[in-house]
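Please read through the structure below; I'll follow up with questions.
Missing here: one protein chain of the complex. Every other protein chain is in place.
By letter and in written order, the chains are A, B and C; residue numbering begins at 1 in each of them.
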């Protein structure tokens, strides 16, 4: 069992940015002869050496299939894999291990819920509520479900700052609403949604809520009990862990009431052609050989975050974000997209007369990696009548100096295009 | 483009077992003070250093999200990830890149087909044919589909040697049959099924065939054009690659006719709340951030296999298998389970009066890792009226000396239990 | 033979494995449960007769590895005549022992014949084998139908 450090002690640990940067080998890469300035963290984060080393030692020392083996390697691998489930449970303060389902990523998690919850609870004429700022992975699975079931997808609109219009949300909930599925932090606008309030409103009408925490889990403390969310999803690769692993948290009673998603090994108790009995949670939703390597390394990623303290990460990143936001928004002819009061992690913008794709190319010349495009949120682009934006998104290893380099590079864009 | 070496040249390359064993760092591990003898290859294979190094260098040098990035890292990662698709295409001789879908593994691949093909083509009263020797992952998805659609699952029986009874299969195919889904090599019996014949029979009645090649791809040459199979699945982790990645091959026209499986990023061309347009193949079936790391490293695993030559692997393993089969079957009071004429990779057995679980524990004392249990093939256990078997399964790095160690250890079981 | 191996497979265990005691279906019982260990395919049915809080009779049938079979067999011999509370206490001590958390000589003594299972603590994969019968007995007493250890 992990030793609990009280919050004050956590706060008092210093945030040693030089040491942290040293933990990420890729930051020493040169891109076009310049040091990499990695500002594409919302797409995927870089990995600390401890995570990389864990994968290496896993394959060099204990690689084995898990759950069904009596031999030593299989036992070791099983123990390490299941240890991650416990780390995740503690990190988000879930009630028990049955509530932590390993998936391929956020997209897989949401599809699991859309399929399984949908099969059980969504009927013709029912309604699902999402928002206009959802990632495609929190839109398309519901569209597919609604098409199949003849149900309806309702959309909470956003205002010009990129904030949800809560009054409209309240009007959308009816007796037909079966689920509200909402992003915690928008990956294209940076908006932090008032999910606690959203959940309260839904619960007052007995509607469960799914929270897409893909852009939240890496930036601030999440407590599923305090939020009282019914489902919560995130991707390992956006929280300093490997690709190919994600988490679906669900309240136990809800998960128990849902039918399995995929069929295969591990998710069954017994199989025969006359009668197959499904396994209990969490195995019921984990068919087939899991991503063992990534599951184990995800635990190491959480160890890493815990060694710094998520509150310290939040404080550091908030300071960095405020610095960047002020300086970037001060750039002449730069138009920010998404100006919500509560923001985290992401600054989206366009430059007058320059296509974001060209901005991306020019910044890349200076080693600055940003993302340009619709960020898998085309309804947001439509809302602001844009084909694309340029997006700077932060990780715990970014610095103010890097922000300055990016700003210099953004100014260069005008030199080229005038 | 890879340089094509003609078959004769491939054959003439020597199979240098010492060098090969050196390529796998884990083989130097001691288990209970004894050198690891890894005979659990059907569960998962060990990884060559080149694969481990690839993962490491991926994270240290180019880690980035793919497909939508203009910056340097994203481009590099995209190129490497897509290079694996081409390697897989060549390895199984598919017609084009659209036919290679990346999944999480065999289980995910089969679930994809059961869900998507099922949605489109399977109606009430229709029939799906599997066999009695299928892995649970090729049973449960079809049971779930049949339950949902009120369709029927038909089962090809096996004889006492663990071979499919082809005459029974021929009787099972009717106008109601929508798909035949068959394992190429049984993971619990070792039987190599006559899949070419099975496919021919199905095609003569216009029924498509899925081949579960999870236990075949690593042992001998597979040519999807020659087999003329409609779908083929395998897992990366059983072919010397990482966990969390698998392949679904499908004939292009068939894949094109099928609806998408999961919804999310990458699998769409454009999303709006009024109309969402799905992407073309293979992206249509690949929602969300893929397992980039594992995708890239799977390519390295195929490079490794190609560097040895799959024909050479087949020759070496055949010789090893024959040696082991003869010597193991000669053990007094040992009863082999699965005595088909054509076998590959796996020897299952029981010892009179000793539970397989105890065999597993005793062998583990000597560093010999085998699997005991039902191997996710409970209908096979039922067929032979057994709770479990002990299974030895081979990889390209195993040796006759290792077989001798295992045999000595099996004999020790009797010492304990007499 | 390997020393550790002999520690796991003690003679008493091998004996109970070969000649399990109370290996039958009770004709007169008022509690019953099925236990599964999907890891190795173990399956054990437990039959119990309890009268005025006393375990009058207990038996088992099923199949499993040497550890689970002998553990079931020994359990039946020990529980007969005990009260429910005593049974609970014995299982607690037993569980503490096989998971390696026992540190007082005294409690080991208390465990009596069950001490032959102390080698199990070195084999995490086998703890479930050793405890399956006990979990199933508990389920039977609580009138739960099935139990799984995983």
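The rule is simple: contacts are C-beta pairs under 8 Å (C-beta built on N, C-alpha and C of every residue); 3 or more make two chains touch, one makes a residue touch a chain.
Small disclaimer: the values here were computed from a predicted structure and weren't measured.
Chemist: Which of the displayed chains are touched by the chain that has been omitted?
Modeler: A, B
Chemist: Of the residues listed, A:21, A:221, A:327 or A:355, which one is in contact with the missing chain?
Modeler: Residue touching the absent chain, from the options given: A:355.
Chemist: Of the residues A:54, A:343 or A:374, which one touches the chain left out of the display?
Modeler: Spelled out, the listed residue whose C-beta touches the missing chain is A:374.
Chemist: What is the set of subunit B residues that contact the non-displayed chain in the whole complex?
Modeler: On the subunit B side, contact with the omitted chain comes from 67-70, 74-75, 79, 269-270, 279-280, 283.
Chemist: List the residues of subunit A that touch the chain left out of this view.
Modeler: Spelled out for subunit A, the touching residues are 32, 353-358, 361-362, 365-366, 372-374, 381, 387-388, 412, 415-417.
Throughout what follows, only the chains that are shown with their structure count from here on.
Chemist: Rounded to a whole Å, what is the gap between the Cα centroids of subunit A and subunit C?
Modeler: 46
Chemist: Rounded to the nearest whole Å, what is the centre-to-centre distance of subunit A and subunit B, using the mean of the C-alpha atoms as each centre?
Modeler: About 31 Å, centre to centre.
Chemist: Can you check how far apart subunit B and subunit C are, centre to centre, with Cα atoms defining each centre and the answer in Å?
Modeler: Inter-chain centre distance comes to 39 Å.
Chemist: Would you give the residues of subunit C that are in contact with at least 2 other chains, written as numbers and ranges?
Modeler: 39-40, 125-126
Chemist: Would you give the residues of subunit B that are in contact with at least 2 other chains, written as numbers and ranges?
Modeler: 32, 357, 361, 372-373
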